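Let's look at subunit A:
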Amino acid sequence: MDLLLVIYVLLFPGFLFLLAYGFLLQYLDRKIAARMQARVGPPLLQPVADFIKMLGKEVIDPAGVDRAAFDAAPLMALAAVMTAFLYIPIVGESPFAFQGDLVLVLYLLTLPTIALFLLGWLSRNVFSSVGGVRAVTMLFIYEVPFFLALLMPALMAGSWSISEIAGWQQEHGWFALLQPIGFVVGLIGLQAKLERQPFDIPEAETEIVAGPWTELTGRRLALMHLTMQVMLVAGSGLIAALFLGGPLLPWNISPAWLATIAGFLMFLGKTLLILVILASLKVATGRIRIDQLNDIGWKYLASATILQVGIVLLMDYIRVGT
Partner candidate 1 sequence: MTGLLGLEEVKSALERFGTVEQVRSNRIKVKTIPEKIHEALFRAQTLLACDHLIQISALDNGQSFELIYHLTGPHGTVIAIAIELPRDRPEMPTTSDILPPAGIYERQIYDLLGIVFTGHPNLKRIILSEDWPENEFPLRKDWKPRPKTPYGGVRQEER
Partner candidate 2 sequence: MGKITDSLSRRLANWARVNSPWISVFNTGSCNACDIEVIATLMPRFDVERFGILAKGSPRHADILIVTGPVTMKQESRLKRIWEQMPEPKYVIAMGACGASGGVFQGLYHVVGGVESVIPVDVFVAGCPPRPDEIINAVVACLKLMKEDLAQGGREWRQKPVQSPMPGTTTREPGEVPA
């Protein structure tokens, strides 16, 4: 059992799979965007080449920077996201599942933003610090609706474990259908979390060069890029588990190993579906100003989520009442 756990964490479906899948999703993301923009797009191994190249580049410490903190921030972000991934069901339930892992995962997924803020703040570069501040500001805007939207399935399923919520959907149907508003808000929040258009405000190239990323070089840059890739996997996996039933099948297949494989394929299919939606959103929109995001975030996203909360409570009340 211990050996199996080690394999689960390190090889499959743990870190190794996570990295490979992260690179694949990154490639698909860029490819889809390129095809929609009438371009050919990058070759399959492009993200891998980018990553290895960045690892090999010179590391420059901007003047007056705390080196240790500067090195630690990307590592912290990466570690947090990779840990979060372990709680997401990929083949059947996660072996680490416990009551409340949903909250832990949400918390861990917030850490990269904090790391970005930290990097921007440490860089002593105005572009970086503005980018960092923007990242945190955005966090405050989208986090509330995003959290609320993601906690609604927990409320309805009566469990705080992602795997159990996924299991609940086996019997009652997908939350994407039961809570469509929450699903949409979740996707938008994920897009904002990943800082992709129209929410790439913290790294708006035409405004603040590359935001908190500006002063990053070499392996720090590589690790931050990797963090974002992994977060794409973890985030879409989380949405898939919460709203699309995760890897669990709605019907029973007799041999257990066949069910596991089918579940895994379900997971792949669902995350890819989410990726396609996110990539299309990225291609079809321009960047909004942060004040406009504020408007959208509080006026529409937040009220939509609260509406969803109301609906869920009402449904709960009716169900319990009858």
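In picking the candidates, the idea was that all candidates are chains of the complex that A comes from, given by their letters.
Points to keep in mind about this one:
One rule holds for everything that comes next: a contact is a pair of C-beta atoms (placed from the backbone, for glycine too) under 8 Å apart; a residue touches a chain by one contact, two chains touch by 3 or more; residues count from 1.
Predicted model, so just to flag it, every value in this text is computed and none were measured.
Contact annotation for this complex: of the listed candidates 1 or 2, subunit A touches only 2.
Residues of subunit A that touch candidate 2 in their complex: 30, 34, 37-43, 45-46, 48-53, 55-60, 205-206, 209-210, 213-218, 221.
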